[in-house]
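What you see is the complex with one protein chain gone and the rest in place.
Right, chain A next:
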Amino acid sequence: MIEVRGLTKRYRSTLAVDDLTFEVRPGVVTGFLGPNGAGKSTTMRMVLDLDRPDAGEVRIDGRPYRDHARPMRTVGALLDAKWVHPNRSARRHLQWMAAATGLPATRADEVLELVGLTAVAGKRAGTFSLGMAQRLGIAGALLGDPPVLMFDEPVNGLDPEGIRWIRTLMQGLAAEGRTVFVSSHLLSEMALTATELVVIGRGRLISHGPTAAFVDGASGSSVLVRSPAITDLVPVVQAAGFGVTPDPSGGARVTGASTEQIGELAAAAGIVLHELTQVRGSLEEAFMQITGGDVEFTAGGPPPRPPVPGAPAPGPAGTHRSEVQR
């Protein structure tokens, strides 16, 4: 059980984490979702007492992290797979961690076996691929056989097999009754892994509840429709009770409708369609909807410039169009 109460962290002028309150319960995988720069890693570092909060507190199984005598036996964490000395072997890396938390050196070999790194235990960690490094990090998290586990973006950069392995592992750990808290910026990944979701944007809590509910809300999807007779179509669609907003492409976006419904409406009115596309809201769009643009996109790039005449208009960022044109 992780309890976060009023957690706040300020870096000079930016508020990285803003009065965050939530609970992570045992027995299920809880996803920690937010775009890059939302404050997920900062929050996790504060859970581990690595960063000092400006306000608020975190309790793990009822006590602050530093009040646990052997904290690695209570909380196992993988925050960054690159946190290893490249010239130290995987086995020695785990052995010093085991020693630091009062476990026998043989425990290192047990967890290496568990993550399937026995064959490379003596190799320098610097030679590991990202997938192997990730496994080594997970071995470190499992070292103390802790009831609480925390993973920061564990599937980033992994191949499909590695992703599936981690997903299965996390669900298995939760099924054993452990508290599993895992962050990601990908809603699609969290939808597959997590039962509960804690969603943050710009350091603030956006939603906290079952994953299914959030996914439904987030993909309260819309239909993009283009037609040479768009001005005739819009009143027809509105008359059927759907909301319509103009789309930058010159078409219209209909919310709350399916492509079937719009297609039938258009056919009934005898209107030609050039495009009819189900637009599934991305996580970023969901954030936009829920928070009214309260999202900090750290990926950045220069601010949007006025469109160059003649150049194709860029599509809306972060939108995935499924191919349901007819």
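Convention: contacts are C-beta pairs under 8 Å (C-beta built on N, C-alpha and C of every residue); 3 or more make two chains touch, one makes a residue touch a chain; residues count from 1.
Just so we're on the same page, contacts and distances are computed from a predicted model.
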Point to revise | Among "Rieske 2Fe-2S domain-containing protein", "Lipid II isoglutaminyl synthase (glutamine-hydrolyzing) subunit MurT", "Cytochrome c domain-containing protein" or "ABC transporter permease", the UniProt name of the subunit that does not appear here | key: "ABC transporter permease"
**Study point:** Candidate in contact with the missing chain, chosen from A:Leu50, A:Ala175 or A:Ala213
**Key:** A:Leu50
Review point. Among A:Val4, A:Val58, A:Val84 or A:Ala266, which residue is in contact with the omitted chain in the full complex?
Key: A:Val84
Check your understanding: Which residue from A:Gly102, A:Gly116 or A:Gly177 sits in contact with the chain not drawn here?
Key -> A:Gly102
Point to revise | Contacting the left-out chain in the complete assembly, out of A:Arg25, A:Arg92, A:Lys123 or A:Arg204 | key: A:Arg92
Point to revise | Residues of chain A in contact with the chain not shown | key: 45, 48-52, 65-66, 68, 71-72, 75, 77, 79-80, 82-89, 92-93, 95-97, 99-102, 140
